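Before any comments, here is the structure.
Each chain you see keeps its place in the complex, though not every chain is here.
To keep things simple, chains are lettered A, B and C as they appear, and every chain counts its residues starting from 1.
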């Protein structure tokens, strides 16, 4: 089944703002809360049952990262929100998975809504998953619709004390998570790039109606991809420029780096759109060409044989008084006549360069 | 009957500005004025006969919300305008239902013209209704063309003291009403999204000329929807940024939230336009493909049988002197000749991959 | 005859700037100068022979409005220009009726070039007329190519002391005149809107090649309309924002109102363009569909009968040795064969959903 173009939430219409209703499909059985707490010296990783268990870590000055997979249990989010003092609109947006990517600055915290992508090889579809990220003074909260491996690389780097992440603050962690998401876009674009390459070869060698459907499919995916890629770029740009005290100066150079990547992603999506448009134009022109070729074959054959058949028809008539029929050389003469007509026609078509 | 593209008002041409003339269809028998007056402690709801009855409520510091359904009785609006001290141009714009959405800041009050949408399932048409909203220091006035249930949710919340609305000022009420209108856009977009999904499936499985008409219909609706959605976004943006003292600081975060929603609406309309354009391209290519297929069938059949018929015609001629006719193996030889010609043709078409 | 795309003035090339040459058609026999002079108490209306007659009114503090219909007598303009101290470039622009709409601020006066529209019902053409307006501290000058009724409503309001105009200054008069021009755009758009509605119905019910020509005609008119509507909006916007002391603060709210109208005009022109583009796409697709339908009928008939005719041709051959001809059941067998072939073909076409 195709993914939905638009997530509507009729059950929300009419509720006061800040009402917590999960909009989206229930994807996992039970939400999973995992916590990592670290500074350059210490490291704690734990699965958590009750949201309140996070709060003791929250109090310390070490960086606390709480990740929630699965959003359908509204109660859990409410309790987490109460613990970390999240604005009701933040909670509402986390739950509404059909949201447009955005960045909001609530002075004491930054709130980001993003789309992570995954690519389904079979159907060739890009599946967006909403990832919400809250960056506070000593903590980062992330919320995902289901468990994906998207942040595994970051976790490994924290565990193994690799790179800069253990010695830096929560803003660097947020950057590392954003970087993981943008890297993911690269992966998906790489796969699509291969497919478009293959499609182009197919188009240039032997296009079929199936080629058209694939073309349409990729154009459609690009429309939807564009819808998430542009705001991603904007968000990272405004994060980099933001004057929030939550983002340290030395982290900004890294944000500039992923801004470049996000720009590259948008650029590539636009390039793909252009290429696919060009390919559709080519397809249409090829179809016109082929119709033209088919028509020429029909016209040549019909134009040569229809008059000849007419001549044969004439001498198939049964009039009693048809002198030609009795002539000795009538039959060969008719053959000659036909040959002349056919050759004349062929010369005409040759002159017009029809074959 | 289709809705009008453009509301013209020839009766207004030449009148001085501020002349009160109702432009639009008379949709209800008698305008209905309903008043709600509340603060966190008290709540009064009343239907009102004479516009002057509102003014006693207007004088108090509690929030007064007057809603008028039906705009054709100009007198009523004039008296209401006099009571609440509205600028003549405001009254003129309220009455002119063909107006472009806009926000105007008259220092002592803010004036908004908006379009609420409803979706007619049968015809698949989006019907815009003009809603005007005046936000004053202690009151909100709303004007609708006819009675729709669009604000019922807000009314219920006020009555039942649910959410934040009872404890907040008129700016929050205005926000809640705007939110109700934007939610309505979501509802309509959700329905259209379903229809476009269905249309796409139809297009990919079995397109007919009716599919084309539907495609055209939706493209047209998107053109008109876009015309109301873009200004909606602008209005909410300038409301949020406006320095009017009528909008309290703490309400702005909520306005930012519906700005996001309005942005999402615009985004979705643009995405639908892109998708529908892609679908039209697909339709055109499919038609070309089908014409090509039809041509191939005709060409194959005609190209094989026309020469054969010619051969048959030859030996149907009545020349006295046709030696082949008397040969013992003449008839089978002709069959053989025909078979060779037909097979040759078939091989040619196969080589060209026509079937 | 079609209106010109572009007014060129070869006679002007090479002349020094400020040279007064009338560029455009001579539309009236003799220019007509009419003067209205009023304040809230007094009102004088007069037709004037010699431009110098205006100057006595010019000296008073009452508002003086001089309107000139017909621009081909350069002398008259020169004398008027001298009297009111107009810059030579202003006079040059008034005379050059092919000018782009614009606003120029000459400190002591504001100069506007605008296009008023009229709609010729027969040909469906929009005829632009250049209207120039000079706003000075106590006067307004207007210049039209020929006598149109466009300002009649304003005149009536001044005469009959209706609305605000008599009690306000020349800036309000200028506003009222601009409003009359913009109202005129509404009128024209209303008529075009009706025509496009009709065209759309024609397109959806029974399109003909004439429909295509009408479509083209309206697209063309929209290109030309757009060329005058966009600068109109810009001009009113910069007039409203201008810091000229000639525009009083209280008039700006009215200018904001006609800015909204001008914006609406531009919006509507763009919407019409979008709709017409959509209609052209529909037309093209319908043509493709119809060609496809025609091809199917031809292919079905030809594909069924050409092979049958071939079979008949076979048994019309005159070979002496054709055993089938002598069989008792030969003839019915051939009929049977033909019926089987025809039915098979029909089933094939049915399977392909060709009918």
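By our rule, a contact is a pair of C-beta atoms (placed from the backbone, for glycine too) under 8 Å apart; a residue touches a chain by one contact, two chains touch by 3 or more.
Quantities reported herein were computed from a predicted structural model and do not represent experimental measurements.
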Per this structure file, total copies of the shared sequence (3 shown):
5
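Keep in mind that, in the parts below, only the chains that are shown with their structure count from here on.
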Fitting the CA atoms of subunit B to subunit C, what rotation angle results, rounded to the nearest 5 degrees?
70
What whole-Å value do you get for the distance between subunit B and subunit C if each is reduced to the mean of its CA atoms?
26
If you average the Cα atoms of subunit A and of subunit C to get two centres, how far apart are those centres in Å?
41
Mind pulling the subunit A residues that touch 2 or more other chains?
316
Interfacial residue positions of subunit B with respect to subunit A in the complex:
152-153, 156-157, 162-165, 176, 179-180, 183-184, 186-187, 189-190, 193, 196-197, 200, 204, 253-254, 256-257, 260, 263-264, 267-268, 271-272, 274-275, 278-279, 281-282, 284-286, 288-289, 291-292, 295-296, 298-299, 302-303, 306-307, 309-310, 313-314, 316-322, 353-354
Touching residues (chain side subunit B, partner subunit C) in the complex:
2, 4-6, 8-10, 12-19, 87, 89, 93, 99-100, 102, 104, 106, 206, 209, 212-213, 216, 219-220, 223-224, 227, 280, 283-284, 287-288, 290-291, 294-295, 297-298, 301-302, 305-306, 308-309, 312-313, 315-318, 322, 324-328, 330-331, 334
